[in-house]
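Every protein chain of the complex appears in place save one, which is left out.
So, chain A:
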Amino acid sequence: MIKAILIFNNHGKPRLSKFYEHYSEDTEQQIIRETFHLVSKRDENVCNFLEGGMLIGGSDYKLIYRHYATLYFVFCVDSSESELGILDLIQVFVETLDKCFENVCELDLIFHVDKVHNILAEMVMGGMVLETNMNEIIMQVDAQNKMEKSEVSWTPPVPCMCMT
């Protein structure tokens, strides 16, 4: 089971947080802070597994993370998940983001966190891996976006503020 998925940047600012178990908002922030603290002090070129996120889970849980440019992608998983498998999953996630946003960068995640959530929802559901095939994920995400667009075009078009 995946217990939490966190994305934050090099300064610890959360870009996405998905907890598959309920915590209060304060605890969530504390977990993000602590995780950032643990992950950020590690050098590049050390292993991507970390034990001892005290707040989440306990001894059965591991933090598995990857660092891409300015962002950390952290999965908190228990022993039923394969460590290398989750690393691959993070890679699939990032590649999917890259395809959906066309050269993804931190700004995409900042301004479109809802879209990132939607993509993630096609990969992981309730803490369990739903789909690992990138093409399938993109297909479903695109289909939903198309549906959204068709609904928007049904209503009178809204002028965009930021153009003015």
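Basically, a contact is a pair of C-beta atoms (placed from the backbone, for glycine too) under 8 Å apart; a residue touches a chain by one contact, two chains touch by 3 or more; residues count from 1.
Assume contacts and distances are computed from a predicted model.
Student: Pick from "Vacuolar protein sorting-associated protein 45", "Serine palmitoyltransferase 1", "AP-3 complex subunit delta" or "Molybdopterin biosynthesis MoaE" the UniProt protein name of the chain that isn't shown here.
Tutor: The missing chain's protein name, per its UniProt entry, is "AP-3 complex subunit delta".
Student: State which residues belonging to chain A touch the missing partner chain.
Tutor: Interface with the chain not displayed, on the chain A side: 1, 14, 16-18, 20, 22, 24-26, 28-29, 42-43, 45-52, 54, 80, 82-85, 87-88, 110-114, 117-118, 121, 125-133, 136, 140, 143-144, 147-148, 151-152, 155-156, 158-159, 161-162.
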